[in-house]
Structures are given as C-alpha cells and as structure tokens.
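All protein chains but one are shown in place.
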Amino acid sequence: MPLVVALLSAPAAAAFGMLRPAGAAPVGAAFCALAFGATLWGFASGGGAVDVAWAPSWDLRLHLELDGLAALYALLATGVGFAVLVYSSRYLPLHLEHQDRPLSDGTSFYFFVLLFMGSMVGLAMAQDLILVFVFWDLTAIASYYLIGFDSHDPDSRASALMALLVTGVTAVLLLIGAVMLYAAHGTFSIPELAGRVEPGPLLTTAGLLIAVAGLAKSAQVPFHFWLPRAMAAPTPVSAYLHSAAMVAAGVLLLGRLYPLLQKSDVLLDVLLVVGSLSMAVGGVLALTRDVLKQLLAYSTVSQYGYVVVMYGLGGEYGAVGASFYVLVHALCKSALFLSAGTVTEATGSDRLSGLGGLYRSMPLLAVGSGVAAAGLAALPLTAGFFKDELFFAAALERGPVFAGLAVFGAALTFAYTWRFWGGIFLGTSDAEADRTSGVLVLPVVALGGLTLLGGIFVGPYLGLALAAGSDSLRAPADVVAAYHLDARPENLMALATYGLGVAIVLSRPLWSGAAGALSRLGERAGPERLYGMGLRGLNGLSDRAHRAEARDLRSRVAAILLPGGILAGAGILVTPTGGTYRVGTVEAGDIPLLLALVPVAVAALTTTFTKRHVTLALVLSSAGFVLALVYAFFGAPDVALVAVLVETVLTLLFLGTLRLIPYEVLHRQAGLPTEKRPRKVFFAAVAGASTFAVVWATLSRPAPERSVAEEHLKRTPEAHAGDAVTAILADFRGLDTLGEISVVALVLLAVLTLLRGGRLR
Amino acid sequence: MTGAALLPLSVLVPWVLAASLALADGRRPLVAWVSVVGIGAGFACVMGLTFAVLRGGPVEMVAGGWPEGVGITLRADALGVTFAAVSVGVILASLVYEVLGGVRSRTFPALVAFMAAGLTGLFLTGDAFNFYVFFEISMTAAYALTGYREKDYQVRAAFIFAVINLLGSVIFLIAVAALYHVTGTLDMEVMARRAAGVQPSSIISIAVAVLVAFSLKLGLFPFHFWLPAVYVGSHPPVAAILSGALANIGGYGLLRFGADVLPRELELGTAAVLVLGTASIIYGALQAISRQETAEVLAYSAIGQAGYILVAIGIGGPVAYAAAVVYAVVNSLNKALLFLAAGGRGRLVGAAFAVGAFSVVGVPPAAGFVAKLAMFRASVEAGSVALTALIFLGGALSFVYAFQIYQRIYWTPEDGKRKAGPLPARILVGLLAVLILAAGLWPEPLLVLGEAAAGVLEGR
Amino acid sequence: MTSAMTRMVARLLLLPTLITAVAILVKGYTQPGDGFSAGVVASLGVLLQLMVFGREEAEKIPGVRQAGTLAFVGLLAALGLAVWPLLLGDAVLTHYPPPGAKVLHFGTLEFITAVLFDCAIFVLVFGFVVGTVGAISRAIEDADEQEAP
Partner (left out) sequence: MILILSLVIAVIFGSGAFLILQRDLFRVVVGIVLISNAANLFIISAGLTRGEPPIYPLPEGAPVADPLVQAMALTAIVISSSVAALLLSLVYRLYVAHDSVDIEDVSAAEAREAEALERGENPEREEEPRESPADVELREDTR
C-alpha cells in the first residue's frame, strides 16, 4: 500500500506538472504525506507483506514486506521527502529563475524526486535480491537525473556521470553477488538465503561483492569521491538524496543482508576498516572545506562511516545503533543542508568564508539548524545524544581501541558541525541577507524540532530502531537508551568527545596545515583523480584503438581471411587427422574432367595478372565457360546449360558496365601496377589454403548413409518428370527456386534503384 | 488459426507483399501504408505462430506435400519463432518510422518487405540449403537498403557491405555443401543426427567455416571491420533494421548450426568461441567510448553486444543458451530503439534514448538488465571467474560510452539545426521504449521464450 | 552503324531464338533445361535486337518496354502457385495433379502446375535480363548525351 502510493506519486506529479508547472510540488508533497501516513499506519497495524510470483522461470518473487527495517527507511524517505518537497516548492522556482529557465523544467525535477522516493520505499521493503537490485538502480537513475538537473552546466554533467558510473557499475557487483548466492542456494529470497547460507568462501566472495555495492552507494572510502561532486545538484536534492536517502540505501542494504554478512568475520572486518577510514577521511576533509555543501558532503561520508563501523562491530548495540544513527542523522543532516540552501539563497554566498553573524538577520533559521547541528554533534537533549551513546556502547563491547576510535570520530563530528553552524550564524562578519520566504525556513525548523523531540521522548525513535535492528539480527533486540546521570563509560566518552571536539576547534591553527596537506594529497593521488585519469585514459585508449581500425576495403577483407585461416588451422590442430584425408584415384573416365579442370585453374590464375579490363572480363568468362564444360563432364547437363547462359549474360553486363565508364579512367586504372605485394599474395594464399583444407577434408569423407538424392531420383516419375534435376528445382525443392528467383528479382529492383531511381520502365 | 496454417503464411505474406510492392511507387503514402499493413499482418502471423509453438510444440510443414527430407521442411520451433518475431517486429517498427517521416525511394517498402520475407523464411526453415537461399534474399535486400537515400557515403557503405558479406555468403555456401557431402542430407534435424558420426577432422573445418560466416554476419571482432562503416553510413531506420533484425542471422545461425547441428564441434571450439566473444565485448566497448557520432557509438556497441551472445553460446548448456536467446532478443530491441531515437530529437526521444542506453548497460527496469542477469547466471553457473569478470568489465565500459554519448546529444544545448522530427515518429520511438521497460518489469515472457528456445537445442 | 547483313541476320534470328526458348521451356520436364534457361535464351534474342537496332527499335517487341514489370508479375505468379495449394488445404507449393494421377500430354508438354511454375520463372528471368541490360543501355545513352549535347 505505501509502495503503491509512493510509486504512483511520480507519474501523478509529472502529469500535474505538465498541466500546470506550479501544480507538481503540492501534488507531490500531498502524495508524500499520504505515503508517509500509509507507512506509519501499515507499520503500526503490524506490517504486512506481499509475496507473489514475478518471474517463476527464475524463481523471482515480488516479495515486499513492511518490517521494522523497511518502516524505518520508508518513513525517512517519505518524511524527509515531504519536508524537502515543501522546501522545493519555493526553492526551485528561485533556482530556475537564476538560470533563466522556464518553470516547466521543474516538472522533471519533481518527477525524479518522487521516483526516487518511490523506489526508496520499494528498496526498503524488498525481500528478494533481484527486486532489491531493481529498486537500487532506480534510485541511481533518479539520482543521475537530479544531479544532472542543471544539464547545461558541464560540471553538473560530469558529476552526474561520475555518480552514475560509481553507483551503477558497483551495483552490477550486487547483481553478481546475488547470482552467486542463487547458483549455490537456489533462491534470491533474502529470508530464505538467511536460513541457508553457511560461512565459507562463497559467502565471503558474494558478500564482499554485495558489500562493495552498498559501500559505494553510501559513499565510503574509496568510493566516497562521487558524493561531494554530486553537490552539483540543486540543494533540496542534496538534502534529500545525498544525506537522508540515496546514501542511506547503502547501509540499508547492509542492514537488510546483515543476517548473511554477519556469518563471515572477514566481511565484518572489512566493514570495520572501511567504516573507520571513511569516518576519519570524511571528518578531516570536512574540516578543510569552505563551500558549505562540500563540508556537509564530507560530513556525510564520515557519518555513514559510523554506521558502517557499527554494523562491523555487530551485536545488538551495533545493529540497533546503526538504525538509530541513520534515523537521527537523516533528520539533522537534511536540516543542515536545507539551511545551507536557504543561507545561500538569502546571501548569494555558498562559502563559509563569506558568511557569519547571520543569527541576527535569520534568528529562526539559526535556532532550527542549531538544534539540528546539536543533534549531529550529539549534545544532550537531542536525539543525537543517544545515537552516540549507542555507538559508544557498541564500540565498548569490542574493546578500548574501538572506544578510542569512536571518541575520536565523534569529536571530529563535533568539530566540523560547530565549524559549520558557528561559521554561518556566529561571528561578526557582516554578511547581508535578503528576506527569505518562510517556506525556506519552516522545514528546517520542523526537522530540528523532530531532533529535539527525540531527545526528550526517545521512545518512538528507539522503538523504530529496535524493530529495524531486530530485523537485521533476525532476533529480537533489547537495547535501552536513556539519560543516566552517572559516570558510566558512555557518559565519560561523551564528555571526552565534547572536550576533544572543543580542543580541535580551538587548535585549528595547529592542524589546519596538516589537514590541508591531506586534502591536497587526496586531490593529487586520491580515488577521484584515479577516476578522472581512468576516464581520460579510456577515452585516449579508445582514440588510439580507433586510429588503428581498418578503414580500407582491402584491409577489411584481409582481416577476415587471416583469422579465418588461423581458425581453420586451429581446427585441424585440435582434431585427430589420421586417416581423414584421401588422395583419391583418377580413373579413365575422369580424364576429360581433368583436362577441363586445368584450364579453369589457369584462367583463374590469369585473372590475377591481367591488366586490361576487357581482357579481364573475357578471361573471367572463359573460366566460366570451361567450368560449364566441367559441369557437363560431371553428368550435370542442366548446370552446364545454365552456366553457359549465365556466363553470357554476365559477360554482357560486365562489358556494358565497362562501357559506362570513360576509357581514360579505366586506362589509368589498368595502367597502375598490379599490386603483388607479398602481403596480398600471403592473404590470398591463406584463403586458398583454408579453402583447400575445408574442401579436401570434406571430399575425403562422403556420407556413408544413403543420400536423400536417391529418394529424389526414385520419385522423379511421381512428379511427372523425366529430368530429376528439373523435378527437384520445380517441385521437390521448389521453395529454393522461389527464393532464388526472388533474389534475381531483388537484384533487378536494386539495379533499377541505383541506375534509374527505381523506375521499372 | 492453427500453427499449421500460420507457418506458411508467416513467410508468404511478406513475400507476396514484396513482389506486389515492387510494382508500385513506394513514395506514395498509400503504397507506404499498404506495406505497413502488410508487414503488420506478417508480424501478426509470426506472433500467432509463436503462441501456437509455445503452447503446442514445434509446427512442421513439408513444402510440396512430399515426405520429409524429399521436400523442404518448414519447421517452426521456439528458437526460430523467437528470432522471427523479434526481427519482423523490429522491421515493422523501422518501416513505420520511415513511413511517418516520408519514404524517399520508390523501392524502399518493397525492399523492406523482401527483407522481412527472407528473415522469416530463414528462421522458420528446417533445411540447410533453403536457409542459404533465404539468407541471400535478406542479404540482397540489405545491400540495396544500405544504399537507400543514395548519398555517396551510403552507396559506399552498400558496396563494402556487399563485398564483405558476399565473401561470408560464399563461405557459408561452401559449409552447407560440405555438410551435405558428409551427411547426405539437407534437413537440419537429420543432419544433426548424422553429423555425430562424421570424422572429427572433416567436420571441424566445416564448423570453422560456419563460425567465420556467422561471426562475419554478427560483426564479431576481428570480423567486424565492415560494420561501423555500414551502420554509420546507412539511414537510421535502415541501420535499425540491419542491427536489430538482420544481425540476428548471426546469433541464430550460430545457435542453429553450432549448438543444434554441430554441438560436438562447438564444444571442441569452446576456447576459440570464448576468446572471440570476450575480445568483441572488450574491443567493441573500448572503441565506442570516445566516438563522437551516435551511430558510430552504436555500431561499436553492437560489436560488443554481439560478443555477449557468442560468450553465452560458448559457455553452453541450457542456462547459457537461454541467456544467448534472451540477450539476442533484448539486444535487437535496444539497437532498434537506439538507432531510431538517434535519428530524432526532443524530450520524448531523449527519454527513449535514455531507456535504450540503460537497457544496453543493463540497468533495470529496462529489459537489458534481464539479459545481463541471464549472462551472469550463465557465467557464474559455468564457474568461470574470468568470464564473469570480463562480462562485468564490458558492462562497466558500456556505462561509459552509453552515457557519454547520451549526455553529449541530449544534455548539451540543442544546436537548433536539429529538427525534432514528426510527432508520430517520436511517439513510435516512445512506444518502443515503453515496450523495453515493460519487458524489464515483467520479464517472464522473455524468460519463457529463452528457455523454450534453449529447450530446442537441448532436446536433441 | 551495322551492316545490312547483320541487320538481316539479327532480324532473322529473333524468331528462332524465341522458338528455341519455348522449346526449352516445354521440354524441361523430360530433358535438361527449364524456365530459367528459356528465359535467358529468349532475352538474349531480344538483346541481340537491342544491340543491332538500338533501344527504340528493340522496345517495339512486346514485353521489352515492360520488362521490369514483367519480372515482378512472374514472381507474383510463382508466389501465387505457392499460395494456391494452401487454399485447398495442402502444403505450400504443392503441384497438381498429385503423384500417381493421370497427366494430360500434348507431345512433350505436360499439363501440370509445375510447368506453370516454370513459365513464371521464364517471365521473371526474361524481365530480369532485359530489364538490367536495358537499364545499363539507358545509362550509356544518358552518359553519351551528356558528353555530346
């Protein structure tokens, strides 16, 4: 039900948008709200599942289930989607106005945003790996078009291509992993697979492939580079796809397949390493960025690093914590993205360095995004506090090293969040801000409010996360999150985080050089550069290969003869040749045949060095006429007769065509030296040799069975005929003749087309 | 109507149509629409036949009412009808497209009808020599069609096409005659039975000739050098026909003569087939990447896509053969859509091209993903890591070329010179795209066809 | 251009070639030769006229001007023979009378539909040869005209 609403929303909004460009946003938002309500209602009333055959030949099922994990992500997709759509209804017209584009261009924007929402809901609910893949790629398609929304801008185009390449190509790995699991266990269904898979190399390989797809989608190192580039999209898109939804799809996949993944320690370790790296790289780079959306993008990389680490840590705290983290992060991060958009819209500046002190002119926004920032930084009284609490608890289970890592990561978050919010709203800079529409502020406030609400009543949020975590673990999870005013390790770690975070903020001069160096190193030798080099390299390689392409008919022919000959040779090599070839005997009756064959060969050879065209035509026809003689000696008078006649007509046509071309042209051509370069002789020899091989091998081994021709001979009287050949042509195999004369007629049609514009007369 | 009635009609309807159209001036709208209706009727027959075959098994008819073997057997099995249906469908769509835009040659509709007749005959005949004859009908029609519109480069393309493919035809003819000599029959079913008893060294050379002839047709590396010039040179609907319908001969021929008639030799040549296939996949995709002209990208893409079909044939077994059929069908539709879309402009056409591009790279919900899935199933079940990796690599490269060219055409400011083309033609392209989406969203019919066709090959 | 002798011989040859063609066609079922050979022979007779007397004169022979059309009429006739048995419920391209039935003879000419099939081929081939050569000769004329206006 929610899925139906969600999937319907995109075409509905597009249809409305086509009628009235302004209608797309409200209709989309209404559908969004409806889908949100349906999901909530559906989940509250105990979930619900659809499981029907999709493609029985391959055991594909349309298996969708609104379980905890699905509900969490579906609510996020529709809820944040609603906020973003409301925001866009004001933002997008402004955006289009800046670019002198018609309002109607916005329709496709809404179409793809809603398509994205629909596929995200579907992805959340899908329980079949192929179905997951379908929705997975649908989100990639929607994202591709949204990033490339400003398609006139080369940067947008390149970014869209990059996002598509990274997420699309890695998605294929998901497919391969799914197929591997299917080949081993005979099902694509995730619940069934969860019951069947055993730890082992197969699971590790397949799981690794699937995990790579998930990690790339969640912008984890080393695939993280596409996300900052994807910021070329309009801000609402960044707020939605690239903080709350598209990137969340990656960890959703991890959560969905967690029952499989957790059976392999290798996989969990990989998650830990990749997650930690992303956390660190994203965090540090976020500290170096000046452009607002870039900062947020790297922060997202880092934040999903946390989630991945939590899945890697595993256990109840890991699984539930990851889900909770995704939920809170989505609320906070989309609020921050939207704030960035509003600020840029109001001031015209998208860099920290050009901003500051905006709390005076935009107090409401400052509060709203302040709460969201506090949530991200895990301050108490926000839902964010609990996300870190669960994270710390999960890390503690694993040991002090991870606890330290967790504190370090959280401190980085604290630092760059402070940098972001403080940089915009505090300070003394005198950035000017226009009055902004309330529509650009309210969604931020609402999202901030939700964060705050979660800090006070954590129950519903945690309940959702618990349900989702239980689905990942395939076992009921029991985790509590509450404020404890005591000195338990989690609280101490939180305090340490704040302290370390403040220290990082204050010690900026100390580390900014090092961080900048890391950033530059990343630019010079990082994966993004590798991607760029790879793409350019491919294009260059392609150019080079193209220059080597055969462009001349002669080389084209040679390129067929040579490999053909090699294949024929290989064929002979791989088969036993002993006793295959026979020389045959020459009997007295064959003498005339032999005498006729020799001139044929001579005539054929003569054509290769005849200069004048007319002579060439005559030599050719003489070869034809002698061949007719050969046919006669073979006991084939019909063939001989037709060969003679055909040869006559062909010679006439040949001479006629020669007559069409001025003598000088022909003479010049004939005067050119016959190219007897050894290469040509070689190719011709290869062709002759392969023909020889095929023909000799064949002629040596006539069929031992009775030929069907005997049947033809016997039945000729039944066809009321005396000549078996004529009977075959007109009756037994009349269809061949019908085809043959059709070719003749076709040639006439073609010749008339070429010479007479297709006129029959 | 029953299958027995539909079988001859499927071939004869376009054939009679072709002969009649030759007498009329195809540029007149009336004549052009008559050709559309006629090919549509032929298509309906083939579709009816397809259903009949899927429901009731193969349909046979011996021409002339003679016993089997004496006369020529028309045999419609799942493999043949699948290819026939797709090819005629592509021809119909391309013809409609051209008719909507205005036919410019008297003979165009007749040539297209001849092509349809030749192709249906070729896919539905059970006789090796008859196959050659139908092959020649469709090839001759193709030579003439390549020159359609008669610009210099089109005539040039037609000449290259004709010379190279005549070479291929002769090689194939030699193979057919050789098969007759070593088996004493032309009926492919009997031939398949008898071929097993022939001296391996004799028949392997014949198998090589068959492989070369059809690889040439399919445009596999290194037999592909004619292909870009021809696809780039010909008029878009003609290119759609050539790559979407005519090229099916290659895939079908390899399946029919390789997997069906000469399975032992195919197995022996697995290595060669796989090398040719993967080389085509990589080479075609690599060449396509930096090409500027859409038709050229599509031409090289066709080489790469043909490679997948060959790889599937090389892997062998029911899953792989089904994959080959599914891939060939989807590839036909993709190529038809892309070539037709490349001829037009505008938002609808852009969307259609995008659907085609997503289908080529195998992104759902476009049908291409079903084909890719089939390929991966085949390669994974064969247990070959290298093949899976190469297929993956080919797919990754196809992402690059498909979307580089897509962005270049549809995402850059339109240069104004481009005309959007008539609305009905654009709608037609849109419908093709919808068809491809539908086949991806509900892949069951495609899979059933593929499995039924593979069943034909395994049933022997 | 051509001597009176040649002209006379050419004129004289036309009828015999046509008769030979018909003979080949009629005898086809008992001896070598069929519609195809007959068509080529007949068209060669016409081509001789074309070469000796020029296109205008040759086109006075019935069927020469309409050669292209004739070819397709022949094809249609052949196809008709293929389709016709379907209406009677037989296999495609069945010839009548069926095996074993009595056949009317008129000399070597048998009244069977296979002969009609051969006739269709005859017409088609005649149309093809005359049509193709005619198209080339027209092209030669056009080229000559352009050279010497």
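Per-chain numbering from 1; labels A, B and C assigned in written order.
Rule of thumb we're sticking to: contacts are C-beta pairs under 8 Å (C-beta built on N, C-alpha and C of every residue); 3 or more make two chains touch, one makes a residue touch a chain.
In this text, all values refer to a predicted model and were calculated from it rather than measured experimentally.
Enquirer: So which of the visible chains would the left-out chain be touching?
Expert: In the entire complex, chains touched by the missing one are A, B, C.
Enquirer: Can you work out which residue in B:E136, B:D260 or B:E451 touches the chain that's missing from view?
Expert: For the chain that is not drawn, the touching residue is B:E136.
Enquirer: Would you mind spotting which of A:D67, A:D128, A:E316 or A:D736 touches the chain that isn't drawn?
Expert: Answer from the full complex: A:D736 touches the omitted chain.
Enquirer: Tell me which of A:A30, A:V291, A:V439 or A:L653 is the one touching the absent chain.
Expert: Within the whole complex, the residue contacting the unshown chain is A:L653.
Enquirer: So one chain is hidden, and I want to know which residue out of C:T20, C:S43 or C:T132 touches that hidden chain in the complete assembly.
Expert: Final answer for the missing-chain contact: C:T132.
Enquirer: What is the set of chain C residues that contact the non-displayed chain in the whole complex?
Expert: Given the touch definition above, chain C has residues 30-32, 36, 128, 132, 135-136, 139 touching the missing chain.
Enquirer: Where does chain A touch the missing chain, residue by residue?
Expert: Residues of chain A in contact with the hidden chain: 546, 551-554, 557-558, 561, 582-587, 590, 593-594, 597-598, 600-601, 604-605, 607-608, 613, 616-617, 620, 623-624, 627, 630-631, 634-639, 642-643, 646-647, 649-650, 653-654, 657-658, 660-661, 665-666, 669-670, 672, 674-675, 680-681, 683-685, 687-689, 691-692, 695-696, 698-700, 702-703, 707-709, 712-713, 716-717, 721-725, 728-729, 733, 736-737, 739-741, 743-744, 747, 750-751, 754-755, 757-759.
Enquirer: Using the touch rule from the top, list residues of chain B that touch the missing partner.
Expert: Chain B touches the missing chain through residues 25, 27-28, 104-106, 129, 132-133, 136, 140, 143-144, 147, 149-153, 155-156, 158-159, 162-163, 166-167, 170, 173-174, 177-178, 180-181, 184, 186, 229, 232, 291-293, 296, 417-418.
Note that only the chains that are shown with their structure count from here on.
Enquirer: Counting only Cα atoms for the centres, state how far chain A is from chain C in Å.
Expert: Taking the average C-alpha coordinate of chain A and of chain C, the gap between them is 61 Å.
Enquirer: Could you give the separation in Å between the centres of chain B and chain C, each centre being the mean of its C-alpha atoms?
Expert: Between these chains, centre-to-centre, one finds 36 Å.
Enquirer: When the centre of a chain is set as the mean of its C-alpha atoms, what distance in Å lies between chain A and chain B?
Expert: 25
Enquirer: On chain B, where are the residues touching two or more other chains?
Expert: Residues 15, 19, 22-23, 63-64, 71, 74.
Enquirer: Mark out which residues of chain A touch at least two other chains, giving numbers and ranges.
Expert: In chain A, the residues touching two or more other chains are 715, 731, 734-735, 742, 745, 747, 752, 759-760.
Enquirer: Spell out the residues on chain C that touch chain A in their complex, using ranges where they run on.
Expert: 28-37, 40-41, 43-44, 47, 65-66, 68-69, 71-72, 74-75, 78-79, 82, 92-93, 95, 97, 99-100, 103, 110, 112, 114, 117-118, 120-121, 124-125, 127-129, 131-133, 135-140, 143
Enquirer: Given the complex with chain C, which residues does chain A contribute to the contact?
Expert: 637-638, 641-642, 645-646, 648-649, 652-653, 656-657, 659-660, 715, 718-723, 725-727, 729-731, 734-735, 737-738, 741-742, 744-745, 747-748, 751-752, 755-756, 759-761
Enquirer: Show which residues of chain A lie in contact with chain B when the two form their complex.
Expert: Those residues of chain A that touch chain B are 54-58, 60, 130, 133-134, 137-138, 140-141, 148, 151-152, 157, 160-161, 164-165, 168-169, 171-173, 175-176, 179-180, 182-183, 535, 538-543, 545-546, 549-551, 553, 555-557, 559-560, 563-564, 567-568, 570-572, 574-577, 579-580, 690-691, 693-695, 697-709, 711-712, 715, 731-736, 739-740, 742-743, 745-747, 749-750, 752-754, 757-760.
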